[in-house]
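Contents: one structure, followed by commentary.
Selected chains only, in their assembly positions.
Going by the order they are written in, the chains are A, B and C; count residues from 1 in each one.
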Amino acid sequence: MIKVGIVGGTGYTGVELLRLLAQHPEVELTAITSRTEAGMPVAEMFPSLRGRVALKFTTPDEAKLNECDVVFFATPHGVAMAQAKELLANGVKVLDLAADFRLKDVKEFAKWYGMEHNCPEILAEAVYGLPEINRDAIKKARVVGLAGCYPTSVQLGLAPLLSPKSTGGKHLIDGTHIISDSKSGTSGAGRKAEIGTLLSEASDNFKAYSVKGHRHLPEIEQGLKAIAGHDQIGLTFVPHLTPMIRGIHSTLYVRLTEAGKDVDYQKLYENFYKDEPFVDVMPAGSHPETRSVRGSNGIRIAIHRPGGGDTLVILVVEDNLVKGASGQGVQCMNLMFGLPETTGLTQIAVSP
Amino acid sequence: MIKVGIVGGTGYTGVELLRLLAQHPEVELTAITSRTEAGMPVAEMFPSLRGRVALKFTTPDEAKLNECDVVFFATPHGVAMAQAKELLANGVKVLDLAADFRLKDVKEFAKWYGMEHNCPEILAEAVYGLPEINRDAIKKARVVGLAGCYPTSVQLGLAPLLSPKSTGGKHLIDGTHIISDSKSGTSGAGRKAEIGTLLSEASDNFKAYSVKGHRHLPEIEQGLKAIAGHDQIGLTFVPHLTPMIRGIHSTLYVRLTEAGKDVDYQKLYENFYKDEPFVDVMPAGSHPETRSVRGSNGIRIAIHRPGGGDTLVILVVEDNLVKGASGQGVQCMNLMFGLPETTGLTQIAVSP
Amino acid sequence: MIKVGIVGGTGYTGVELLRLLAQHPEVELTAITSRTEAGMPVAEMFPSLRGRVALKFTTPDEAKLNECDVVFFATPHGVAMAQAKELLANGVKVLDLAADFRLKDVKEFAKWYGMEHNCPEILAEAVYGLPEINRDAIKKARVVGLAGCYPTSVQLGLAPLLSPKSTGGKHLIDGTHIISDSKSGTSGAGRKAEIGTLLSEASDNFKAYSVKGHRHLPEIEQGLKAIAGHDQIGLTFVPHLTPMIRGIHSTLYVRLTEAGKDVDYQKLYENFYKDEPFVDVMPAGSHPETRSVRGSNGIRIAIHRPGGGDTLVILVVEDNLVKGASGQGVQCMNLMFGLPETTGLTQIAVSP
């Protein structure tokens, strides 16, 4: 059994980790920390866990995280980088659901997250947690910075068009003018007391936000460059808030180059993802719905080429709390500990 | 492995059965029938099942239901009673999610469902599918008429107040003037093209319906009488439609008799349900939320006595598609086949 | 033109007042105060008012409220009672949307609102703002404590059963065991940053709250006693949160006395409300929906007597921000200034 600790379990990614890990056959939940809630049974805050998770929140000191095999950080940005060093020194692996180990460039990190990175040496060894792209590196990693929710959908939606494995090195699309029009449910904003995501404000409403520049933009661009193996990547990324709890739908628009005009993209995608347990390339003409992955670790993709023109439209759906966060964390953990990748992740979507 | 057939799999209880049974370790899904959709892969209608259920819908003839060990009817009222006889004759057990085997009085059935009961001899042997009340009978049953969604919440909410096991035969409440103010999500109305449950009509809206008399009223009264062991039971039952997909919340009001005034109801309930795996009596003062059971087979109950007066308020939540329908069906199936009752029903609620 | 000031305009009752008053033909909006937002144009916080309300938030000092004809308090409890005296001394009328002038018993006020009442002499003269019950007193009032949202629905739902005008002094119902099962949209919780009313928490969910005792309970009981003209009134009041923005649905249960068994309640209600412009007694058998009053000052009522028994079920819907708050405030203002009662309140519900 893998001894698992969770730092910061009072948010949505925390409770989702608990839901998944409590049903994971190879995991022993050892500790979950919260400074503010220490002493409270987890199931008192989250009644959905009554009868299933007996743990109480503890202070970090009581938690004896150094005795865990792996620690998940479901914390605000900046926490994992402060604690990772000691954990690693004690042989504990680290999985961060926040952004501390995503951006490789510490200047970019400082610019987008408003704080200095205080642990660049570990950042250097950290592996980006997106298994479909990075599987081998994750298997050997001591510390993984899990991909963000939006970035997961955009990168997996575009990888077959950019990866030399798939394209044979040809530039099929104009990578400098990619558009990602992404829509997220409100759980992506976290379990925080804020007026903007009250039901009275966000229900029966739709809006874009952060059009000027969202933190996930540099992460996506870094990822796409790594996938493509070159730097000619430019993204216009517009996130929107849609009145639902879970789910991300990214609608991706790319323009084909001359070299890309005669490719069968349905086949290209099916081929690229044919061995992936969590990626479903849907039949041509499909419109994936976010509810088809609600509560599951799946990601579904459909490819369209309206009117046979030179614009390709890729539709991608995921559950932002599962494949976009906690499920992806468990998937990476499985890889890091040599377990079958789908262990504990076989939930079927709850739909309707 | 238990060979399971499903008749009428295109509704919400059908797809929910598939979600649960596809993850059940002792079940082999053998056939699912739909006259209108024969030939279509189930996962084409329900993309949430892509990669998990390979079955196609078949006609009843092709389905070879007689070779199953058990057949679930997820059909409109009237279908199960037409087919049960032949299945039973072939040694196939029957679980009906509709109302064909709920009301013991065929006149009541005819009055509320608008059709004659054409199989009274099997009705006579049918067991009412509410395991917490009827466990032993279900274990031995060949045919089970599963409790309705509202009736499950109301009966389990009131059983400790009425059952002689719990009351020692005392009349703790005035059973003749029970009030059940129940609220359901729209999935209770089924997967039917109707204007009244369009999102444009039912969202951001709240209403009562069928105040004059709802089909579940006689079922609940029959059940409460059986639990109480007497006939002095009268219920005012007002169902409401609330803008959510899943979930029932029943708010029950009963007036205490003199004999009932000195009872510790929190203890009474905890004691009554202490060995039940799916019934959670919450701590005094709790307010159960429907999302705390979303997608799970749990039912949560809280007991209040406002101002210490003579009115008791019992709050009950369940997922109408799980504990109120398909999950309860699997629970009964487990009992009928000698499996541990929780087999395949350990899903934790998806929340948020 | 009536010069109107608003104290505390950053909440939902504040913006709703602005929506209504900006379209009121006899009103000149003079000032709206907010200490925290002073200087910000109102329409910047509430873009729905862009192009329609040019005011900026000001500090109370700048607002020159003493020069208004009337001041609305859309503030937390405790603010109006601190400022009413000076305004009245300057000849300014006061309408309080909070609870400062609702409960006549200062001990009850202290018990339920957790603060001493510091203005009992004005409380003594304050009129309860429920025009259908109190019209004449409101016309002459200098200070009105507007009825709460739930209390409006419950009192108007029960008045025909209790008022001697209607009953001729007979006790038609057992007034000591009234049940009000009430459901509210989330806007009733106000525009406050809180986790419990986030869309991620409150959407696709249903729950009761404050079953132990809600602040509106003493207000309703006080009101019903005044209507009935006697003290034999007892209420079990259970409020629920339903996933919608606006609307209250109260389902009221009363037991008929012998004297009440032969009454035609449909007629009784129609007769009682026949001259009321905002109260709609729907045809027998109706199920009023909250959306049928969304954004309007109407209240709709339907009366049921299931199975012809001795339990009467009354269904009441209102928009909690209009008839349950700001619209009722405008209605009272119209009365206080001798205007036709419906002035500025002729909006038709937005439905769907």
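Methods note: a contact is a pair of C-beta atoms (placed from the backbone, for glycine too) under 8 Å apart; a residue touches a chain by one contact, two chains touch by 3 or more.
Model, not experiment: these values are computed from the prediction.
S.K.: Quick one: how many copies does the complete complex have, if 3 are shown in place?
M.R.: Counting every copy in the complex, the total comes to 4.
By definition in this document, only the chains that are shown with their structure count from here on.
S.K.: Can you tell me which chain is nearest the middle of the complex, judged by mean CA position?
M.R.: Central chain is B.
S.K.: Per the centroid of Cα atoms for each chain, what is the distance between subunit A and subunit C, given in Å?
M.R.: Averaging C-alpha atoms per chain gives centres 46 Å apart.
S.K.: Can you work out the whole-Å distance between the CA centroids of subunit A and subunit B?
M.R.: 37
S.K.: Taking each chain's centre as its mean C-alpha position, how far apart are subunit B and subunit C in Å?
M.R.: Their C-alpha centroids are separated by 39 Å.
S.K.: What parts of subunit A, by residue number, touch at least two of the other chains?
M.R.: Counting only residues that touch two or more other chains, subunit A contributes 12, 187, 191, 203-204, 245.
S.K.: Any idea which subunit B residues touch subunit A in the complex?
M.R.: So the residues of subunit B touching subunit A come out as 12, 15, 19, 22-23, 46-52, 187, 191, 203-204, 245-246, 280, 282, 286, 288-289, 291-296, 298, 300, 321, 346-352.
S.K.: Which stretch or stretches of subunit B touch subunit C in the complex?
M.R.: It comes out as residues 177, 179, 181, 183, 185, 200-201, 203-209, 211-213, 234, 236-238, 240, 242-247, 249, 251, 253, 255, 285, 287-291, 294, 304, 306-307, 309, 311, 313, 315, 317, 352.
S.K.: Any idea which subunit C residues touch subunit A in the complex?
M.R.: 12, 185-187, 189, 191-195, 197-204, 243-245
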